[in-house]
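One structure is given below, encoded as structure tokens.
The complex is shown incomplete by one protein chain, all other protein chains being positioned as in the whole.
Should a chain be cited, it is by its letter among A and B, assigned in written order, with residues numbered from 1 in that chain.
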Amino acid sequence: MTSHVTPDSALRGVGGDGDQNGPRHSPHTAAATSSPPATDATALAATPASATAAASNSAQKFAQKSARGSASGPAKTRRPRIRYNRTESRWGYAFVAPALILFAIMGVYTIGYGLALSFARWNGFSPNWEWVGFQNFTDLLFGSKTYAPRVQAAALNTLWVCIAVPVLTIAVSFPLAIILNSAKRFQGILRSVYFVPYVTTGIAVYLAWQYILEPNGAINGLLRVLGLGSLTQPQGFLGNPDTALPTLIIVLVWSAVPVAMLLYLTGLQSLDTSVFEAATLDGAGWWRTNTSIVWPLLRATTGIVFLLNLRDALQGFQIFLIMTNGGPGNHTNVLGLETYRLAFLSELSPTLGLASALGWMLFLAALAIALINQRLEKRAQ
Amino acid sequence: MKRHRSLTRTAALATTLTLGLALTACASSGDNAGGGDGKSLTLWTFKQTHATALEKTAEDFKAKTGITVKVQAITPDDAFVTKTQAAAKTGDFPDLLEVHSRGEDFTFGAAGLLENLADKITPEWDKNYLESVRNEGTVTAADFKSSQETGSKIAGVEEGQRLSVPLTIGTFGIVYANKERLAAAGITEAPKTWEEFIAALDAVKKTNPDNGGVTIGLKSPSTGLEWLMQPMGFGQLGKGPFEALFTDDKSKNWSSENGTKVLSEYNKITPYWMPGSQTLDIDQADLSFAQGKSSFLVGGTFTLSFLNQNGFDTENLMTFPVPPPADGAVKDLALAPFSLTGLSLSSTSKNKDAALKFMEFVSEPDNAKKFSTNALDLAPVDLGADPSTEVGPVLGAMMAAFGEAGPNTYNPGNTSYRPNQYDPGDVGALLMNMTPLAQTDPAQTGSKMAELIDSYWVTQKG
Partner (left out) sequence: MVDLAPAPSARKAPASSPYTPKPWYTRLFNLSGKTVVGLVLGLYAVVSLYPFAYMVSAAFKTTEEVNAGNNLIPANPTLDTLIDTWNRLHFFDYFLNSLWVTGATTLGVIVIYSCAAYAFSVLRFRGKTLLFRLFLVLLFVPGVVTLLPVVMLENEMGILGTHLGLILPFINGSAPLAILLLTNAFNAVPGDLREAARVDGAGELRIFSRIYLPLARPALITIALLTAIPTWNEYQLTRVSLNDPTRYTLPIALQSLQQGDTVQYNTLMAAALIVVIPIIILFFSLQRYFVNGLVGAVKG
């Protein structure tokens, strides 16, 4: 068997131009480019080594069985010049062409427009924009006493959401996927059941949540029945400023688990069952098999789940808009909602540019977090 | 060679898939306005309850003129904003729009999207409107001045432009109470002072501990501020000092003694909220009252139609304006009706004559009364000496609370004393921290509100 049990980290889905798929590229290609042996060795080493280095000993053992050559450090630092096979290059461009063309049509203009807007003052209706340079950004960060304090308060709430939602989602969905994957009976039906929250996303299901969380709602009722009356919320779980945000985080996790679980299940499906068999032969227990073998092997999936949840935590607003509108008293205002409010719920004030500026700052924040995360992951290896 | 051919084919196929699809549908477009044949109009409204009533008016209009008016309700507010923004950019504005008076009409008008109606309205047509609201929708000298300040929502309007005509009038600050429950608690007369109101809340809460509270849709925090606290505060301080609360003068604004006085008075309502009011939007709050989960509801004239639609027996209603404190500056507080919504005509409409005909048709007294009855909302026309016979007893009784403009009349529609970028939602959220959330005391709340309002003035004054 070759290195298929070692998917790259999500962010490094492709490595350097063409050099990441050493084990995959054909002898034909290698011959055609007549790359020096050293180059090839580097390329070969990159994939298995990077994916497994962080894994615990036993995981490494499995992975390295398949790795050709050992992961030697120094070669990595020197980036060899790559020669491209002309035919393969053409195929490459042909395969990405549809995606690129569509992006050129739909994406370039809209993104450029949105970016330009962040330097303007505009209410969305008047024929002309008033250019204000970086003022939108500085106003949001510190310049304006109207917006800066709101943005800061919302940023703090967003920070909690950004930490809690990805972590909790992964903490719930990974074990759930593992258990579900090994369940013999009811697997299909349970998979569907667990997926229901994602299917029903939309206004209706959040209204249902509101009913459950209100003062006379089911959760308070349940707590009373269980004799935990002291935990009930007389104002409802969304009415108490101290419980509103944690409650929303739980609802967010509830909505995020289905996709994360599905992605983990997909990942588990692509693992070779020999991994499990070998682990079993090795005498590794259930717990160790999953924490030290399966978890590292699904690192790429975890990366995707993290990215998706990070995006939703930073930019999502729908659940907040429907369930609390940032309330009570702005205690659950988050930056995604603030962006939406500035854009479309600002009583027609010329704040569309501010919304855009905030949106792009979130874009940069997400990018920064993703990059830092990638660095940390690399260092951990 | 063979490989090259199939390569080219793939690229061609892929390109066709994306581009070809795009080209096939180029023929059709999302043209929204009627074809300009003068036979068909489109009208957008942001209010569900008005849509049905407008449709009925449209039927009558069609019977008389043969012109079809398609009424489309676009809710919620963010949808209305995005939809109109998109339509403005693509030249797809509907012929007619229902707008908030001195809201969308001025903003759209400032962007050149609306027709100036000043010379389109004949004197006979104009006479249909109540005199007190006849000028609503017209840009005044003061409006024009404010439009030239930084950050104005209406930069671009011109003095004297008439951008909308009134469609509904009304006012905020009306308390709806459950008559039976009040009677059971020994209250048969509408409270005349804030103290009596608090006493009534207390009495009903004693007899109905579970559902005796007062509610308002605090998920939109501006409601508590504008519908309840402001009318009370106006009565307590009187017009001049009340309006000074919104200035950046530290000796007179919310952080001053006057501010604390008003907020402390308002804070007395804290024990009487229906639990969870802070999580309800306006409709949900109204619904909770209609379902008997609360015994008091604060709203506006427009609230009545909702209660009626949701099965609340209007016979069981006691309505009264939010009362002033006994020692307040204004003893006989009255609420001024103002134009809540209006009709505007798009400047890109291809059917302007037909649209103007419809606008006039809606304002004709008979049609206006019919609209009023269908929408259970007040039309801006003179309903005569006894409005009850025209629009029913409850709506009629409510009109009794209306006062003529004067020092003792609170007009919620007058916002000229506030800074341009003033956002009642944000100010209201700070007020909510005091009541119902009980996180800040009146003095702290006042200084927070003053701080925010100051920041609007800083922007405005540059």
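Definition applied: contacts are C-beta pairs under 8 Å (C-beta built on N, C-alpha and C of every residue); 3 or more make two chains touch, one makes a residue touch a chain.
Predicted model only: the values in this text are computed from it and were never measured.
Participant: Using the document's definition of touch, tell me which of B:Asp77, B:Asp283, B:Glu364 or B:Asp441 contacts the absent chain.
Facilitator: Residue touching the chain left out of view: B:Asp283.
Participant: Name every residue on subunit B in touch with the hidden partner chain.
Facilitator: Missing-chain contacts on subunit B: residues 3, 6-7, 10, 14, 17-18, 21-22, 24-32, 48-49, 51-52, 73, 75, 79, 82-83, 85-86, 89-92, 283, 287, 290-291, 306, 309-311.
Everything that follows uses one rule, which is that only the chains that are shown with their structure count from here on.
Participant: Rounded to a whole Å, what is the gap between the Cα centroids of subunit A and subunit B?
Facilitator: 40
Participant: Would you tell me which residues of subunit A are touching subunit B in their complex?
Facilitator: Within the complex, subunit A touches subunit B at residues 87, 90-91, 93-95, 97-98, 101-102, 105, 121, 123-127, 144-146, 150, 210, 214-215, 234-236, 238-239, 241, 321, 324-330, 340, 344-350.
Participant: Looking at the complex, which residues from subunit B come into contact with subunit A?
Facilitator: Within the complex, subunit B touches subunit A at residues 3, 7, 10-11, 14-15, 17-19, 22, 77-78, 81-82, 84-85, 88, 103-104, 107-108, 110-113, 151, 153, 155-156, 218-221, 275-279, 281, 421, 423-426, 429-430, 432-433, 436-437, 439, 451-452, 454-456, 458-459.
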